[in-house]
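Excerpt of the complex: some chains, original placement.
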Amino acid sequence: MPRNVSKRRLRAGIVGGGQGSFIGAVHHVAAELDGQAEVIAGAMSTDPQRARASAEAWYLKRSYDSFQEMAEAEAKLEDGIDFVNVVCDKPMTFNLEQAQELVSLVEHKNLIFALTHNYTGYPAVRHARALVRQGAIGEIRKVLVEYIQDWLMEPEEKSGNKQASWRTDPGRSGIAGCVGDIGTHGENLLEFISGLKIKSLCADLTTFVEGRPLDDDANMLLRLENGGKGILTCSQIAAGEENGLSIRIYGSKAGLEWHQQEPNTLLFKPHGQPQQILRTGFGYMSDDAKAATRTPAGHPEGFYEAFANIYKMAIADIRRVESGQKPEGGYPTVYDGLRGMQFIYKAVESSQKGAVWVDMD
Amino acid sequence: MPRNVSKRRLRAGIVGGGQGSFIGAVHHVAAELDGQAEVIAGAMSTDPQRARASAEAWYLKRSYDSFQEMAEAEAKLEDGIDFVNVVCDKPMTFNLEQAQELVSLVEHKNLIFALTHNYTGYPAVRHARALVRQGAIGEIRKVLVEYIQDWLMEPEEKSGNKQASWRTDPGRSGIAGCVGDIGTHGENLLEFISGLKIKSLCADLTTFVEGRPLDDDANMLLRLENGGKGILTCSQIAAGEENGLSIRIYGSKAGLEWHQQEPNTLLFKPHGQPQQILRTGFGYMSDDAKAATRTPAGHPEGFYEAFANIYKMAIADIRRVESGQKPEGGYPTVYDGLRGMQFIYKAVESSQKGAVWVDMD
Amino acid sequence: MPRNVSKRRLRAGIVGGGQGSFIGAVHHVAAELDGQAEVIAGAMSTDPQRARASAEAWYLKRSYDSFQEMAEAEAKLEDGIDFVNVVCDKPMTFNLEQAQELVSLVEHKNLIFALTHNYTGYPAVRHARALVRQGAIGEIRKVLVEYIQDWLMEPEEKSGNKQASWRTDPGRSGIAGCVGDIGTHGENLLEFISGLKIKSLCADLTTFVEGRPLDDDANMLLRLENGGKGILTCSQIAAGEENGLSIRIYGSKAGLEWHQQEPNTLLFKPHGQPQQILRTGFGYMSDDAKAATRTPAGHPEGFYEAFANIYKMAIADIRRVESGQKPEGGYPTVYDGLRGMQFIYKAVESSQKGAVWVDMD
C-alpha cells in the first residue's frame, strides 16, 4: 500500500544477514547509520530458528521464514516495510541470464535499485571521479587496480568457515571465485572513477589452493575504450594482505592514487610538481565528496560510512520518488550489476581459452 | 517508571546537538550505531524553533524546549526515554567545583555515567592498554603525547564560527581553551593506556591569535607516578594539522605508537627486533580490542565506531543494571571527568606562575 | 702487465660518463665510495674536447679520445689502470647477438665481469633473497613487480634532453625503450630475489607519446617456472611517479614488499601474524644484507651505496683473482645481461604478435 514516508524513518526488511554473517550486519548498520531508515523486519536465514534468533538479537519487530512470506505479510500491514525498492549486494545474481532478467524487471517496474559496490561510497573515491571529470589529470593512459587479500590462502572451506564455504562453491557462487567476489569491485571502481569502459581483457585465473573448484587469484591486462591500458589483479591468497583494494590512474597531466585501507586520503600527482595529499573533510574537496562526508578533516570515516553513503543516496531517491520527484542516482545500479556479471564471464572465458584477449562487448 | 529493556532497543533523549552542531550529530549516530538504542526525544537547542527543526530533521518523536521539561514529561510516559543514566561529553563541567559535585551525585544516585573520552573507544588504543598491562613493554620510562590541530589558527571566533565562538569564550568554556578542549583528551589517553597517573607537570600555555582570551597552544613537561617522564603538547594553531592526536610510550622492553588519524594500526617496537604493525580485526589482538571491533582486518573503522564503543559499553551496563546484574564498566566515567578538570586547573596554574612545576594532587 | 694490487687502491679507467651524463657520475662515485678503487683515466666522451674537460673536472690523471686508445696506453704503464676486468652498465649490449658473443668472450677470457643491475645491491633486497632461500615465505605463488616513472611523459627527446634522446632512439637503444631501460631491472630483481625463472610472458607494449619510435609503457603477465604467476609493469609516462621500482612476493606462508624509494625497509608479512618492518642495520638481518650495509640502523643508505655494493663485490673478486683465490661473486654478471636481452626480445615479440604468450626459452 502507498505510504507517506516524508516525516519518518523508512522501514526496511532484510533478507539474509543472519548470525555469523559479515555483510548482513554491515547492511543493517549502514541502512540505519544516518537515521533515515530502520530495519524492522527480516527473513534472515533459511533456517527458521536461526532467522528468529537473529531477528531477536537485532530487536526486529517481525521475523519471517522466507522473503516471499515477508513480502506478502508486510505489504498488508499499516506499519509494514517500505522497501519494495531494493538495496542489493554484489555479485548481483548467480549467473548472467539472471542479471539480464533483473535489468528488465527493474526497468519495467521502475524501481529504485541500488547495488552495494560500496567502495564507490568513499568520499575520496568520489573526489577522484570529480577530478577526472574536471580534466585535472588529462587523458587517461594507464590504470593499475589491485584487490588483494589472503584470507583464502589456506583451505578454509574445509574447516567449517561459512564465508569461505559458499565463496568457493560453484553451486552457490557461480563460475568465478575471487574474480566474482572482489575482482568485480576492482572493475567497478575503475570504470566509476575513470568514466571509461574496459574494451578488452586478457585474464589469467589461477587456483592455488589444492582441491578448490574456483579461482583464488587472477592477473589481467586491460585495454580501455580510449586507448588507455591497464592492469587488474585480484587475489585471495596474497599472504599478509588484508583488504587491499587500491587504484592508481595516470593521465597526460597528472596521476591519482587511492588505497581503501587509508580511505580518507587521495594522492594527486601532477607532473613536475609536488604531490598533494587530498584529505576528506576539507573545503577544497568537490561537492560530491563533501556530500559523502560526515565529519571534519582528521576524524576518520571508514567502511561503514562508505557503505551507508550508498544507502543514503538510495533512500534519498526513494523519498524523491515517493513525493513525485525524479530520482537523482549517484549510487551503483542494476546496470553496474550486469556489467559486473559480464566482466566475470569474459574473464573466465579469456582464462579458459589460455589467457587470450577477449572483447567485453 | 521502571521499564523492562531486555527485549528492545533503549530509548534515548538528547540534550543539545541541534543543527550546526558537530558533536551532537556524532552522539546521535554513535548511540544508535549498534542497534542497541534509538534517540526518540530531544531538547536540542535553547532556541525552541531550532530545537524543533532539529528534532524533525532526525525524525524524533518528541521535541522539548529544555532538558528539564524533557525529563519531567518523558518520565511519565509509557514509552518514554530510558536514559536516566547519562552519556556526557567532555570537559564534563564548567568548573572544578561542579565536577566534584557531579561525582557526589553519581555516587549517591548510583547511576551509569559514561563520559565520551571517545578516543579510548578505539580498538587499537584498548590493545595498547592490554599490552601495557601484560608487561609487554616493561616499565614505562617515556611518554610523548600530542594533540595538534590548526582550525583556530585564524580568529575564527570573529567570523561567526559557532564552534570557535564558544570554545574561545571563558564565559562558556571556563578557564582553559585548547588545554580543556583537546589537552584533556591527551591526558586521559595517557593515563588510560599507561595505567599511570601524572604526578606533576610544568605547562607553558600560549595564546597566539591576538585578542583571544584563552590559550590556543600548550607545551608541558610531565612526571609520572612511577618515575617515568613525558611530554604533552596540544595546539589549535599548528598549521596544516587536522586532528592529530597521537601517543608514543617507551618502556624498558618495547615501545608503542598510535595515531588517531590511522586508528586501526598500532606499532609495537621491541628493542632490537623488527617493529610490528598490529592491525585491528586480527585474531592476535586482545579480547578487549576484539570486543571493540566490528569488521575483519582491512575494513577501516573510524571515529564514529570508536565513539559508538563508549555507548555500546554504557548501554550494556544499563541493561545489566536493569536486569539486576553488576555493571562492568570499561568506558570513561565521572572520575575521568573530574581528573580532566583537575588537569585543566593544574596546567593553568603552572602556566600562570611562569611555567613552573605543580603537583597534580 | 700483471700488477700487485694487494696493498693499494685499484686503479680504474672509465668509458663514457662525460659531463651531463647521469649514470657516469654514479659509476665514478660508486667505484670510489669504499676507498677500494680510484678512477684515474678515462675516455669519457666521443667528443675529445668534452672528454678532456670531463676528465679534468674529476681530476683524472689521463684522458683519452677512445677506449681503444686508453686500453692500449694504460696497458703499457707501470701505474696504468687495473680494470681489464669490467664493470658494465645495463642493458649490456645493443642486441641479443652481441650479448651472446660477450658471454663467450667472458667465459673464454675468464674475466671478472660485473653488471650494474644496481638494485640488487640494496641490503634489503639481499635480505629478501635470503628470506626466500630460507623458506621463510614458503612456495612462491604470486609476484607483483613495478617500475614506474614519468620523466618521458612529454616528448622530452624533442627538447634537447640528451638522456631522453638516446633512450627513445632505436639506433642507439635497440628494439625496446622503456622495457629495455627499466623493465629489465624489474625482471632482474624478480629473478634475483625469487630464485625463479620467468617461464613465459604476455606483454602489451605501448607508445603513448606521439612520434616516439619505441615503447614508453608496458604491462605484462608472467608465469614462473614453479607454477607461480606474476605481473610486471613498467612505464615512463606514469604521471607523478619518480623512480618507482617495487616488488611484492607472496608465498604459501608469508609475503614480502620492498620499495626502492624507501630502500632501507623491507616488509615481511606472515599470514595471520603482524607485519614486520625489517630495517637495514639491525642484528637480525642476514649476513648478506649486513655485508651490504655500512651504517647502523636509522642512517639512511641510498642509491649510491647500493651501486657501490656491486663495485665492492666485484673489486673484492678482482683482488681474489689477482692473489690466486677463487672469485665469490654475489653481483650480477654477464649471464644476467644476456637474460635481460632475452627478456627484451621476448617482450617485444609477444607485443608485436598482439600481446600473446611466448616462452622465455
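Just so it is clear, A, B and C label the chains in written order, and each chain counts residues from 1 on its own.
Please note the rule applied: contacts are C-beta pairs under 8 Å (C-beta built on N, C-alpha and C of every residue); 3 or more make two chains touch, one makes a residue touch a chain.
Keep in mind it's a predicted model, so treat the numbers as computed, not measured.
Chemist: Since every chain here shares one sequence and 3 of them are in place, how many copies does the full complex have in this file?
Modeler: Whole-complex copy count, per this file: 4.
In this text, only the chains that are shown with their structure count from here on.
Chemist: Give the identifier of the chain nearest to the protein's overall CA centre, each chain being represented by its own CA mean.
Modeler: Chain A is the most central one.
Chemist: Just how far, in Å, is the C-alpha centre of chain C from the one of chain A?
Modeler: That gives a centre separation of 42 Å.
Chemist: Just how far, in Å, is the C-alpha centre of chain B from the one of chain A?
Modeler: Whole-Å distance between the two chain centres: 33.
Chemist: Could you tell me the distance, in whole angstrom, between the mean C-alpha positions of chain B and chain C?
Modeler: The separation of the two C-alpha centroids amounts to 54 Å.
Chemist: I need the residues of chain C touching at least two other chains; which ones are they?
Modeler: Residues 268, 275.
Chemist: Which stretch or stretches of chain C touch chain B in the complex?
Modeler: Going through chain C, the ones touching chain B are 268, 272-279, 282-284.
Chemist: What residues of chain A sit close enough to touch chain C in their complex?
Modeler: Counting only chain A, the residues touching chain C are 137-138, 141-142, 144, 146, 150, 153-154, 202, 204, 206, 208, 217, 219-221, 223, 229-231, 233, 235, 237-241, 248, 250-255, 267-271, 275, 354-357.
Chemist: Give every residue of chain B touching chain A within the complex, in rising order.
Modeler: Touching chain A from chain B are residues 7-9, 22, 25-26, 28-29, 32-35, 38-39, 56, 58-59, 149, 151, 241-244, 260-264, 279, 281, 294-305.
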